[in-house]
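The complex appears here without one of its protein chains, the remainder shown in place.
Moving on, here comes chain A:
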Amino acid sequence: MRYDSLLDSLGRTPLVGLPKLAPSPDVRLWAKLEDRNPTGSVKDRPALRMIEAAEAAGELTPGCTILEPTSGNTGISLAMAARLKGYQLVCVMPENTSEERRQLLRMWGAQIVASPAEGGSNEAVRVAKQMASEHPDWVMLYQYGNPANAAAHYDTTGPELLDDLPEITHFVGGLGTTGTLMGVGRYLRAKVPGVQVVAAEPRYGELVYGLRNIDEGFIPELYDESVLTARFSVGPRDAVKRTRELLDAEGIFAGISTGAVLHAALGVARKVVAAGERADIAFIVADAGWKYLSTGAYEGTLDEAEEKLEGQLWA
């Protein structure tokens, strides 16, 4: 396939079957390989879409500075696009994120402002909002509340899934900004009667939930509970175990958040088998494992991996 530029090559990612992990010929699993995007993650879709929407609205003009709270992938996508389009990028990033993510951001010329590990992405959002109020000329795209985030998935990821898998019964995705699940979920619900939309939410160590009081809790503005049919919390041990299974059984080298998503997908598959029904379960591989090699998730025992991920934002 030929494209005019890297940005034009976004999307149209492969959907691959997982014959070894599927529990039966009637209950099939499909992985959408979003690591095959320009910077290697699903976030290229919303990042580019948010930039284009801000350009169209006249908010982003050449030379502007973009500000964004990010635990990694969205920042990396924005950094690449900003570089090509002539914007500055400032990322507010929790300090408990992998070194590879930081290096990639620096490579593409982004400036990184570290937010405290305690409180995780919650703190990054708080710090970014504070900085936005101090720099009114900067443009915060704000992926947690920007409708262009979910719209990117409604217009591209969702239709691609349905084109490749018209018989889809379940969609499973990771829950962070909620953009993927809201966009794909709304699209599929409009097209496929009875489709199940399942969220896999990473459960981090206690440090990340270290709020001073419960009213500092955060629910992304994009989140609409009615789009989902189930929501599972997945801890690091299950996520790492499934990440390794995906590599061992199917050869797919995915990031740790994909392990969490696969864990939820396999739970769904088990229930379908028990009910004696058929299913075609598609899930998102948000990125590959390269950016997480230094976390220790890919070697040693599960106990060791779990210990090393304690307190880290692994998804």
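Just so we're on the same page, a contact is a pair of C-beta atoms (placed from the backbone, for glycine too) under 8 Å apart; a residue touches a chain by one contact, two chains touch by 3 or more; residues count from 1.
Here, contacts and distances are computed from a predicted model.
Student: From the list "4-hydroxy-2-oxovalerate aldolase", "Peptide/nickel transport system permease protein", "Molybdopterin synthase sulfur carrier subunit" or "ABC transporter ATP-binding protein", give the UniProt name belonging to the chain omitted from this structure.
Tutor: Listed in its UniProt record, the absent chain's protein name reads "Molybdopterin synthase sulfur carrier subunit".
Student: In the complete assembly, which of A:Leu10, A:Val139 or A:Leu228 touches the absent chain?
Tutor: A:Leu228
Student: Touching the hidden chain in the complete assembly: which of A:Pro69, A:Gly185 or A:Gly289 does that?
Tutor: Reading the full complex, the residue touching the unseen chain is A:Pro69.
Student: At which residues does chain A meet the chain that is not included here?
Tutor: 43, 69-74, 119-122, 124-125, 143-144, 174-178, 201-203, 206, 208-220, 225, 228-234, 257, 313, 315
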